[in-house]
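Removed: one protein chain of the complex. Kept in place: all other protein chains.
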Amino acid sequence: MNQRPAYGAIFLTFVRNSLMRDMSFRTNFVIECISSLSWAAMNLGFYLLIFQYTDEIGQGSGWGKHEFFVFLATSMLVNSLVQTFFMPNCEELSELIRSGGLDFALLKPIDTQFLVSLQKSDWSSLSNFLLGLGLLGYSQWQLATRATDPLTFGPVALLLYPVYVLCGVVILYSLMIALSATSIWMGRNQTLYDFWFYITNFSRYPMEIYEGTWGSPLRWAFTYMVPVLVVVNVPARVMVQPLRGENAFLALFALAATVASLAASRWIFRRALESYRSASS
Amino acid sequence: MRIIEIEGLRKSYRVYQKREGLMASLKGIFHREYREVQAVKGIDLTVDEGEFVAFLGPNGAGKTTTLKLLSGVINPTSGTARVMGFVPWKRDNEYRRRFALVMGQKNQLWWDLPAQESFRLHQQIYRIAPSDYDRTLGELTELLSIGKLLRQPVRELSLGERMKMELTAALLHSPQVLFLDEPTIGLDVIAQHNIQQFLRHFQEVRRTTILLTSHYMKDVAALCRRVVIIAQGEIKYDGSLSGIVDRFSGHKVITLQFAEDEPPREADLVRYGQVLEVQPPRAKLRIARAEVPRVLADVLARYTVEDVAVEDRPLEEVIAEMFAQSETRSD
Partner (left out) sequence: MVGRVITWWTILRICLEERLVYRGDFALGTLMRFLPIVTQIFLWSAVFTARDWRPLQGYGYEQFVAYYLLTMVSRAFSSMPGLASGIAGQIRQGEIKKYLIQPVDLIGFLLLTRVAHKAAYYSVAIAPFALVFFLCRSYFGDLPDHAATHSLTTAAAFVVALVMSFLLGFFLETSLGLVGFWFLEVNSLLFVYMLMNFFLSGHMFPLDMLPEPWRTIVELCPLQYLAYFPVAVFLGKFQGGELARALLVEFAWLAFFVALSRILYWRGVKRYSGYGG
């Protein structure tokens, strides 16, 4: 009986259970899909509006209309994955802590962080993933077939892209779980949760927009201290810019940042568990 | 063989004070006051394999905290404990696969799915071999009569049925040690009885070591020979059920039935002891133990008595009084 837990099979069961649950509330599922898609569509509309008034974002930044849409698509891919697999769990973690339901997680003979981070999935958020893929395909095609200076990208880019999308997901997850875990110390935590949204808001734009007296320090802080700018920028750049110079450096850094974020979040989670008081019965 | 060994276990909490008023709340942004609450004040206990032990105590006595300490859910402030040789709060996966905790009125099964899906998840998590799983599930389903309910979403089940599902889930991996925290709380009498029957049968067959907390006497009386009474974080008594009355109760209750035409009134009876109830032709008196022979002799001599019963005070009363006493003592 001295076996290590079968994390793969357990994850598949989690995913299966969530899918079953989502399907049992079919109308709700459809409504949620439509909701997230309409939100994404409105957002897209907003950027279409902006590009009525300008050809690119930032001067000489390289983010013209279609490049920016690749960026936007990448943002959709990363965020939809986070929203599908991690967001329902991190939201629930605060509630588990408050109600004492975390007790049950601590009883199970598997890693608590694994259990608490992955047990529920929200499948309706994957609709945005599909939209992101569509937008990515369309924009890349536009870039590759345009008359002036068509974009070329090789198999390396196609291979690295999903890797960096996953890195982005892991970084956002680490931030999220670390913040949720602090509700063990800080009690009711709506502000912290909003905090996550505000911080990750910075990741939705190309890092080039952060310049100037206020911008540059922000850019530095959000790349090297809380690496949210790495999340969407790196994979997007992999797709639309050559992998040289600053891009190559950032790509390497992104890998290191992913590992570091995960390690930091794990440390915080474990410290939090030590302070767990459970709820009074 | 000793399976649970607890020595000097303590757990205290900080509770933050909130005071009334606007200024106090504003001050609260900068400085918080707190006080220490000692939930468990030094418990020593040993339990042998296969025993069925009950923890009795009023609310806030520390029963649930003790179980949570033994489950590894919380860390102690000081003291040691070993269950099956493991230190619970280290949360070894090996330890966690060998015990189970069930908490009354707390649900860990997926709310919207049929229980059997949650059971399947359990199987994955505990790595239960398919043959063992089928066999154990079959046994439990039969013992608890939940066959038809397995496919229903848990939210549609009644409280008693949900409790049965929780128990099933807890026992699927055949734990050696079972902790039950108020398992019958909130259930109707029939459901309580069913669960009690099940637990007794299960324990006899499987020889699982069981620790049960409750504040229902019926649970305890039905299931355990050994009772540990906890109040205010300390063990007040550890022994058999009947021993409690002997130890803690200094009184007996005498019920008298008088022959009809001359029943004495309350005023006449008061000199014997406390009159609990007078409903002619019956009367109930509370008499100090040592006085019982003398009082009986006197009453029988004075009046015509049709029927006499000499009983111990109800266990609940004894225990309640014991809790109340220890509370006043510590004040």
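Going in written order, the chains are labelled A and B, and every chain counts its residues from 1.
We adopt the following convention: a residue touches a chain if its C-beta (ideal position, glycine included) is under 8 Å from a C-beta of that chain, and two chains touch if they have at least 3 such contacts.
This is a predicted model, so every value here is computed, not measured.
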Positions on chain A where the hidden chain makes contact: 31, 35, 38-39, 42, 45-46, 49-50, 52-59, 61, 186-188, 190-191, 194-195, 198, 201-202, 204-205, 208-210, 212, 215
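One rule holds for everything that comes next: only the chains that are shown with their structure count from here on.
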Between chain A and chain B, centroid-to-centroid distance (C-alpha), Å: 47
Residues of chain A defined as touching chain B within the complex: 1-3, 5-6, 9-10, 13-14, 17, 20-21, 24-25, 100-101, 103-104, 106-110, 112, 274, 276-278, 280-281
Residues on chain B engaged by chain A in the complex (per definition of touch): 13, 64, 68, 71-75, 91, 93-97, 100-101, 103, 106, 108, 110, 112-113, 117-118, 120-121, 124-127, 153, 181-182
